[in-house]
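One chain of protein is taken out of this complex; the other chains stay put.
And then chain A:
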Amino acid sequence: MKSKAHELIESPEFKKLVRTRWIVSFLLLFLLFANYYGFILIIALKKEWVVERIGQFANFGLIAGAGVIVLSWILTFIYVIWANRVYDKEVDALKSKLEGGR
């Protein structure tokens, strides 16, 4: 059954899509914040944690710097995987219900 834009927006499926999208986004954004600002605040407030050695010369700080970048990158890819597997499918399903939609 085809429906108009207004009905679509009021439909529970669309509301659920919007809600899920932002829950995923803000959850990932929260993890990004914890990751990056955690790193900054540890350096500012708990410096003794990062200067501790691992191995002969390296310390936690050197690993953590690269670690924050890698973790941010992983978060980005979690979003892509979620969007490709879940979001896009639901979008296509909703679009097919829309009158004159492509």
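Criterion: a contact is a pair of C-beta atoms (placed from the backbone, for glycine too) under 8 Å apart; a residue touches a chain by one contact, two chains touch by 3 or more; residues count from 1.
The rule is simple: contacts and distances are computed from a predicted model.
Undergrad: Given the options "Benzoylsuccinyl-CoA thiolase", "Clan AA aspartic protease", "Cation/acetate symporter ActP" or "Putative membrane protein", say which is the protein name UniProt records for the missing chain.
TA: Its UniProt record gives the name "Cation/acetate symporter ActP".
Undergrad: For the chain that got dropped from the picture, name the residues of chain A it touches.
TA: Touching the chain left out of view, chain A contributes residues 5-6, 8-9, 14, 17-18, 21-22, 24-26, 28-29, 32, 35-37, 39-41, 43-45, 47, 50-51, 55-59, 61-62, 65-66, 68-70, 72-73, 75-77, 79-80, 83-84, 88, 91, 94-95, 98, 101-102.
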